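Below is one structure, written out as structure tokens, with a few remarks after it.
Just one protein chain is left out here, and the rest sit where they should.
Each chain gets a letter, A, B and C, in the order it is written, and its residues are counted from 1.
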């Protein structure tokens, strides 16, 4: 049963910065959520236009129009989908407006201001707020999320890495992990750019960050200390992240060991599925199958010296808006899966 | 409100030939349908395997396994998703098994056995049954569908043509129509083939039927007599049909005339939307936006001598399984939109 | 034999506006041309950078750097690849710099200044020059091109339409023609835009111009007077144009008639091939097969009332830079195919 109790009065949610891809995905999920109504959605550039002018998948689904950001009124849940760096400078002003604030940007993901400075190259604008936010990954922070007032977003690549490595990390089994992450074009956002221009982007296998990708910081924070490297490569996808984690374990591990570790860790998780089959076409996780869903699929295989873990998710859902809704559900005591019941399309 | 009455006992539906793309899409829709439970799903080749071995989007969504076709028992609604030509030879045997039979193949679309012979190149195997089936296009056959016992499928390309031309045809305004139809690879089904091999198919703009495509027969049947030509071209899509109908009208028509005609025809249709905008990116229908939805979007533009109508739909949904569910809803007196509430994803 | 006489002193060619896609393609062709050396290539934005910074397919192929446009010196052949509207305002100043000027923009394609005003919405900036330019389509203007001093470019879509219709038009056999043209993303140029942003563009079947596309003017000019309509739809391709011409002939035509007409017209053309096969996968023209080549492939099929002609080409080559080189070859008395010997890749 992934529906909430239909007799509850819906909570009123508003979205600041609702014209981007993450904002559009969040609007879609909230419109389908049985316990939420959307109060307002802002976009400085598109104020006065109907939502479906920018988000054509909302045609006939809503009559709502974008408002200006400063027209956002008090509400129950306030989602912040602004560009990285904005939320931190506005949090003092915005916080009093809602009982629950969920920020999907990178601003409040790291608890440690030194780590923020190291990875983002400047001091955090509102370091006092770092402690108040709970990192928005239910699989590691579920208990802290219950009743929380401030929830951060998650890096989409970080989530693929975190969920791939979590069972091994918790068991202290990782000596060294190399995450080779393949990502789609929607990660770069809705703003046209030279690198996102179709003739330049389509069919590419393009190194985006060979070393030093920021999302590593979120993995270190959530999973603790082990040798971690990450490389991000753009591939031909709009939505989707696939992480191939090459792990050198502290002791030899077999497929059977891995089944036990990953089943123990994830069998009660509503949005993590183990995908590992000896036959058929879809023997391991694939991001295409997850478009629009909140699932992170995980598979694995061991050889003599190495364990390979593969995780896949939709960067706009489990990597952003879906995790945010899942966190809201936990924070407010709803059914954790409410509004997240889409299972995906195949073929696509 | 697109939900049915949740207190009703669900109808029991079974699917014969459930391992293809149309079958998989139908299973997805039925699993989400509030008034239906799936009783059985057959596949000769995959009997004994779980549905999600073939349809990975159903992972964790159902525990059902494929059965053999002859293990299908009596049920309320029987969907036939067999290859073209099979249903006609088995209808006598299958018909008694269900109160409502919906055949998604091409076997019972044409009422006229001479037309069948002309377009399919052989006599119809069960001509006595042609009259009993109602053509499964709600927009032209809604009244006959209510309470019907036998419903045919629709050609996916035929539906794109029919819905593009319907308002003009009803008003007797078409002198000549040329339908240039662009289609995706899922139209050719799940069976591997030389033409569907990825290196051969990806990025193609490949003429599939320059002349004489069979779906024209369904347009003539539903819309009556006018000069009609159709050309089908494969383009890079998995799901999707786009029909560009170049219409030479019997009298000059303006955009304003078209707005009135199309609004009158479609404003109360639950799954036809008019899409025509002067600004923004999505000024006309695009199939990508409709992946997984039951919508047919329609736009148009007139010049001095010609009217261009553009329709778009998902061939597996509005062009097949979605129309079938919509017909079931009508035949059984359900909310017509029950189980068809998905609005699509963007970007994708 | 598609090589020129290797003992000739190469002509010196320069390119103004060499950083766009057409410019890059022209540079590639000229670098492979046995009778040409590139003297200079200008780009205001990229002056001082090596060509291969912008055109990565030229890595290790040339050491040349972009210069500023006003640094362009006198040369033998001057190619203008500036945005539409620029060449017309600069032609007085540029013309004395070279023995042969070839403009790839739309500025000098139409001989009739009234037609220019009608289609481009403003008076032509240099009407006196319209007569001096020869329209750069060898298949219709070969004799006038020999020894000419000023050659215009061709519209890529216009070329697909012109070559599809030419044999029928010359024979006076067209009563009405509807050209349904499918185009790739490189037609829109190298500048990032909302509509060309990868998540918005990939996999699209998007109506670009349902009516009133400018390239129709070039078809009327070259082929004369008959009822012509054109619709342009963007599909998933980077390079490529496919024109499906639905022609209603003045008298019934069979496939055999069409074979004769098209063979007569094209059998001695070096870059037009007839592609029409009863078997195999590639029974009709497909643009993907033509990437990088100067071919226009043409196929056809007749039914009772209609003739369908399909033409395909690479918009950057036969639709732009390749035609320009072919025209240069003709104007200078070279082997017409010199530098244009690439036959394409498959699969791709």
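Throughout what follows, a contact is a pair of C-beta atoms (placed from the backbone, for glycine too) under 8 Å apart; a residue touches a chain by one contact, two chains touch by 3 or more.
Model, not experiment: these values are computed from the prediction.
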Hidden-chain contact residue, picked from the options B:33, B:201 or B:246: B:201
Which of A:48, A:123, A:203 or A:252 contacts the chain that the document leaves out: A:203
Contact partner of the left-out chain, one of A:242, A:294 or A:315: A:242
Residue in contact with the excluded chain [from B:190, B:281 or B:337]: B:190
Hidden partner chain, touching residue among A:13, A:102, A:274 or A:312: A:312
Footprint left on chain B by the chain that the document does not show: 21, 184-186, 190-194, 196-199, 201-202, 236, 238
For chain A, the residues touching the chain missing from this view: 176, 178, 180, 182, 194-195, 199-200, 203-207, 210-212, 227, 229, 231, 233, 235-237, 240, 242, 244, 246, 248, 281, 283-288, 299-303, 305-306, 308, 310, 312, 347-348
Where the unshown chain meets chain C, residue by residue: 21, 24, 28, 31, 53-61, 186, 190, 238-239, 273, 275, 277, 279-282, 286, 289, 291-292, 297, 342-348
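The criterion applied here is as follows: only the chains that are shown with their structure count from here on.
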Distance from chain C to chain A - Cα centre to Cα centre, in angstrom: 46
Distance from the mean Cα position of chain B to that of chain A, given in whole angstrom: 35
Length of the line joining the C-alpha centres of chain B and chain C, rounded to whole Å: 39
For chain B, residues contacting two or more additional chains: 281, 286, 347-348
